[in-house]
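Can you read through this structure? Questions will come right after.
The complex is shown incomplete by one protein chain, all other protein chains being positioned as in the whole.
Coming up: subunit A.
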Amino acid sequence: MPTRALNNPASATAGIPFSPGRTRSKRRPRSRRRTTLTRPAGLALGISVLWFSLLVMIPLALLLISSVEDGWSTFWDTLTNVQTAHAIRLTLVSALAATAVNLVMGLLIAWVLVRDRFPGRWLIELMIDIPFALPSLVAGLVLLSLYGPESPLGINVLGTPASVFLALLFVTLPFVVRTVQPVLGELDRDVERAAHSLGASRATTVRRIILPALTPALAAGATLCFARGVGEFGALVILSGNRPNISEGAPMRIQSYIEVDNTAAAATVAVLLLATALTATLLVEVLTSQERHR
């Protein structure tokens, strides 16, 4: 009887490809060899670590040190300084808001680019990267022409808190689009057809099948968006007018601390921005990997 072969547990498990999922590696027995490093691989790892240290780790460590070199009280005073606290809050809130809007708009644009064929598609495809490719000072100027004092639309955001949000929205536009687009393009259309044939409406299919498949890409895009938003400087310089307690963003505070030679305070703000961006990245990573293995 042919079913016997399928029933046999040995043959049933034999062909299972090992999946390198995160949860799986945890279950791997610890007693086995801990590394898979061969000699060339070890060398490559050594070079990578050295490179990474010189470029990233050591400067970061020095930054951390200089943020507290005048003592913890300076660190704390800097962060509780009214003007600085306002700038940090404005930057974080604007970056979060821009990320949220970009998640929706980016997904929408990616969807249109991948799924629809229409005249002028190539133009949009080309334009998406402009905010990213432009020097951000130029980006500020571009925005100023449409949303500045001479706005043909009569919308002037110059010097308002909204200018920060707008500037971040502009410079972070490509991230979600560009991370989601390839994944969406690779999605097997049969999977959607399968969901439809099982009775799922379009909305249900999007919610239960497509979005979960896009979650890692969306998360990656959002992280990039947020990190870039927190650090944006050039566009803000032009558009926000740097009005203390109104439209001044955190990177400007770093700039002005450096101008008055207060390195410790500058480093403090920098460390906070850095920590926020890192935390966001980690959080997203943890959340999406849980989602994937639920």
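In the analysis below, contacts are C-beta pairs under 8 Å (C-beta built on N, C-alpha and C of every residue); 3 or more make two chains touch, one makes a residue touch a chain; residues count from 1.
Assume contacts and distances are computed from a predicted model.
Per UniProt, the protein behind the absent chain is "ABC-type quaternary amine transporter"; the candidates were "Cytochrome oxidase subunit I profile domain-containing protein", "histidine kinase", "Xanthine dehydrogenase yagT iron-sulfur binding protein subunit" or "ABC-type quaternary amine transporter". From the options A:V82, A:L153, A:L198 or A:V260, the residue with contact to the chain not on display is A:L198. The omitted chain makes contact with subunit A at the following residues, 2-3, 5-7, 9, 12, 14-17, 19, 21, 188, 190-191, 193-201, 204, 208-209, 212-213, 291-292.
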